[in-house]
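Apart from one protein chain that is not included, each protein chain of the complex appears where it belongs.
And then chain A:
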């Protein structure tokens, strides 16, 4: 299966298009998924702490979360050199994957930072 790794990044090419049943190199796919997941989680934690410290409440906080997620997506797409299909099997992965899990971490750290700075 096609799977050679980029020299400078940890994302690996994972698709080969010559068969009628497209087969992906599972190991590379999973590695790429992990990279996305880690990036999103990290960014949501940092974003949560920032939102809490800045005192965002309610809707503003969620808008901030969407902004942070959009930035993460753009960063990941740029890292994949804009040829997403070589690294992932669909657009949805790089844009939506890990969104919900990141939301929970964001809310936790947002609540934590907000309480520590503003309420107590």
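Definition applied: a residue touches a chain if its C-beta (ideal position, glycine included) is under 8 Å from a C-beta of that chain, and two chains touch if they have at least 3 such contacts; residues count from 1.
Simple rule for what comes next: contacts and distances are computed from a predicted model.
Only one chain is not pictured, and the protein name UniProt records for it, out of "Ragulator complex protein LAMTOR2", "ER membrane protein complex subunit 3", "AP-4 complex subunit epsilon" or "Protein YIPF", is "ER membrane protein complex subunit 3". Residue in contact with the omitted chain (choice from A:66, A:91 or A:112): A:112.
Residues 18-21, 26, 34, 37-38, 41-42, 44-45, 51-52, 56-59, 61-62, 100-102, 104-112, 114-116, 119-120 are the ones on chain A that touch the missing chain.
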